[in-house]
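Excluded from the complex is one protein chain; the other protein chains are retained at their positions.
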Amino acid sequence: MIEIKNLTVDLGTFSLQDINLKIEPGEYFIVLGPTGSGKTILLESIAGLYPIKSGEIWLNGTEVTKVEPEKRGIGFVYQDYALFPHLSVKGNILFGLKQMKRPKGELQSTVDWIAGLLGVSHLLERKPETLSGGERQKVALARALSISPQVLLLDEPLSALDPQAREDVQHELREIHRRLETTIIHVTHDFEEAIALGDRIAVLGEGHILQIGTPEQIFRQPSSEFVARFAMARNIFSGEVHDAEEGDSILSIGDLELAVVTELRGKLHASLRPEDILISKEAVISSARNSLRGTITRIDNRGSTLYLTVSTPLDFVCLVTRRSFEELGLKAGEEVYITFKASAIHVF
Amino acid sequence: MIEIKNLTVDLGTFSLQDINLKIEPGEYFIVLGPTGSGKTILLESIAGLYPIKSGEIWLNGTEVTKVEPEKRGIGFVYQDYALFPHLSVKGNILFGLKQMKRPKGELQSTVDWIAGLLGVSHLLERKPETLSGGERQKVALARALSISPQVLLLDEPLSALDPQAREDVQHELREIHRRLETTIIHVTHDFEEAIALGDRIAVLGEGHILQIGTPEQIFRQPSSEFVARFAMARNIFSGEVHDAEEGDSILSIGDLELAVVTELRGKLHASLRPEDILISKEAVISSARNSLRGTITRIDNRGSTLYLTVSTPLDFVCLVTRRSFEELGLKAGEEVYITFKASAIHVF
Amino acid sequence: MRKMLRWVAARKLTITFFLLGLVILLFIFVPLLKMVFSSDPGILWDTLGEGEVRSAIWLTLYAALIATVVGLLLGVPLAYFLARHRFRGKRFVETLIDIPIVVPHSAAGIALLFVFGQNFFVGKAFNSVGIDFVSAVPGIVIAMLFVSVPFLINSAKNGFEKVDVRLEKVARTLGASPWQAFFRVSLPLAWRSIFSGSVMMWARGISEFGAVLILAYHPMVAPVMVYERFEEYGLDYARPVAVILILVCIVLFIALRSLAYRGEKA
Partner (left out) sequence: MRKMLRWVAARKLTITFFLLGLVILLFIFVPLLKMVFSSDPGILWDTLGEGEVRSAIWLTLYAALIATVVGLLLGVPLAYFLARHRFRGKRFVETLIDIPIVVPHSAAGIALLFVFGQNFFVGKAFNSVGIDFVSAVPGIVIAMLFVSVPFLINSAKNGFEKVDVRLEKVARTLGASPWQAFFRVSLPLAWRSIFSGSVMMWARGISEFGAVLILAYHPMVAPVMVYERFEEYGLDYARPVAVILILVCIVLFIALRSLAYRGEKA
């Protein structure tokens, strides 16, 4: 288990302040934040590679704040791999093992086991410069895992890879986590990556932790506009919530009134995910649902899926699969109905 | 109009061979290829910045193969912007205009117009180093457009940007293309980008053009396994096509028999897009459709959408939106039915 | 106390390396500082009053400046050429450029005397248009040029290598000829390196002794004067000139170097 208490790190132009995290043993923990939000520095602070201004870091019940990095047993994987260019793949994996002064036979068997685990056995004699991006990242993982770390820190492990290698390494990460049950802290700026891998996600912005929760919570119930934008909610509104008949709530955005489910009242924000909106050619009426008529004003083609902007006149962005899009025969300028549950709107 | 005839470029370790392209005036043309496939060099060859081994380049009916780059009137935008660091944003935009020796008043009005078009008017006095990625890319576009180029060449213009800036610049590109009707050649390794922007797409692999067509054609009817993989078809099979009763065709993959629509016969490849597969809890029977029973063996969460792997025992990857996924209450290990049209399978 | 011990323990490598480095830094500065600070300001002032000394220093600065200007005109194009082209034997050319640094200066002086003296056609050709090298200012200039031009070429080459070649390519697509791309993009961006190389070249030119001694004992440059006074009258008499010369060199060098670095991030 790893615990970070009131961590403050000075980054020159700004600082990470009052970071508090408690990560359970075996958890896959994601730190999600935009480029330049200090994610790498946060990981380096945990590993003891960056001087922290104040705060404490606890590892399995022991304070390690002042312990040197070589005595923490933390595996680190940098974004662009940071493989030792003067050593072969085998030399890279052996680096940490040699430091531990294990008997020679054991070294060999550990290298074989790790290389097998990550599928890099056939690369052992190659130099890092001859490897592809995906291969390098796997070697970097193998090297970090060679010392059987208590925690594995991953600094944007997928962002330097092209789409196919990215899926491959992502799968590898999930497998490693499942098989070795290592605690992993993975930082990224990619929301899809966070949701695909994380047990829990912490959103980092402007030097603070803005929200911690399961992917589902971050996705459905962002606590601020920043998080909602980052989670690509796309439909984010400001309006006023007041009582309706029968104890329900109504969100007024200009002239528009939407049924929502919330205890909150007053001037508030609301987010609605594009995939929660149903598009149809005919109206769908139901007490639990909001249904609006509008015109398709923009089509954003993503291949398998499409984002449609429907002006009601308030703009709603909706997600449809290509199959639905074609089956409905939708076109720009066409009139459609959009329908979404009152409970799909998250008020905050 | 731009025409490339039998272009061959030597790249040291490999070469681009027999590149033939004909790009219509005002077309948004995409060249799609993996990292290291020579896309940048192709653009540099068109602009006259890279010596070509043989072949011809024609611009609006004139051969320009030996014409110097400064006399071609081609705008170029590099992946990481290549702004002049010693000049302000205004100085960057003015660079090409000064070269043309226009009267001073005209210079000012052109800069104002271009900066307004790209929404960088408020940045004119800033130095490039102080700009964000998205802003830099817009300035680079403004600079390239300042000379009213006949063709605009874009080298992975979105890949160095983070997701939000990417959507922003992508929107800007579409607007520029719509308003100025400039011919654009845009190279990328990102299939989604290609499909969102391109009028036509050429797929480049191993030094050759593998397929040219509309996004729809590349997407639906890949001509080779390489293209199918690149278009993220995800379900790519090898099998044998033979006659069925009533003049239909059957694709046999091992024990599995699928109805397909094709004139081809024999050992062939087939691709099926994940969004063309419908998942249901109950069987759907129809003569035009293939319906199979299987088990969900893997769930790959992408946030708004999910990729499910269904083993029938042949593995099919299917795309569902989060809404459908939740409405159906799907879980790993569950038995489901997958259904797809015979025409959804593309045989090649 | 325990905290301090811990601080030291965590920085053993840094502290050891710092102390070892300090030895070499002291080795460089103690002689210079000691010499400057143990000099009698009155004697220095008197020495500066000697017309002979002033004109020697002036000649040194002036000849080195001419050498630097020649170096700029001929060396910067070479530096740009090397930064932008790959060819077989490029490493060899780069090694050749460093050779004046490693050739013994007295031997270099003899080689130059040999070519620019009046027995060889180069010397004769210049002589016929009225330029003499032996025991003349042009001889001092070529001696300085020979030993100091590698510093400018190397610095300018590094500067040009750091200019992304794609900036020049973009300039071309914007209508600039290769010359315009060079003068509007590459040269302004490499300017800092060129300037700091010129400072180095000028200073190195001022410092040259061996080659100048052989090629042109007269007119006398300041480093030769230091040697002459040492030889003729001994250490005490040579010292004031040496101190003034060292001060001029160091002050000029530090001032110009900080000008070159001004505004740059460390």
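Note that the chains are named A, B and C in the order they appear, and that numbering of residues resets to 1 at the start of each chain.
Here, contacts are C-beta pairs under 8 Å (C-beta built on N, C-alpha and C of every residue); 3 or more make two chains touch, one makes a residue touch a chain.
In this text the structure is predicted, and so the values were computed from the model without any measurement.
Of the options C:8, C:43, C:93 or C:125, the residue whose C-beta touches the omitted chain is C:93.
Across C:1, C:73 or C:129, the residue that sits in touch with the chain not pictured is C:73.
In the complete assembly, the contact with the undisplayed chain comes from C:153, out of C:53, C:153 or C:216.
Remark: the residues of chain A touching the chain excluded from display are 44, 47-49, 68-70, 72, 74-76, 78, 82, 84-86, 95-96, 99-100, 143-144, 146-147.
Summarising the interface, chain C meets the missing chain with residues 12-14, 16-18, 20-21, 23-25, 27-32, 34-35, 38, 71, 73-75, 77-82, 85-86, 90-93, 95-108, 110-117, 120, 122, 142, 145-146, 149, 151, 153, 178-179, 182, 200, 203-204, 206-210, 213-214, 222-224, 226-227, 230, 235, 238-239, 241-243, 245-246, 249-250, 253-254, 257-258, 261, 266.
The definition used in the following text is that only the chains that are shown with their structure count from here on.
Taking the CA centroid of chain B as reference, the farthest chain centroid is that of C.
One finds 25 Å separating the Cα centroids of chain A and chain B.
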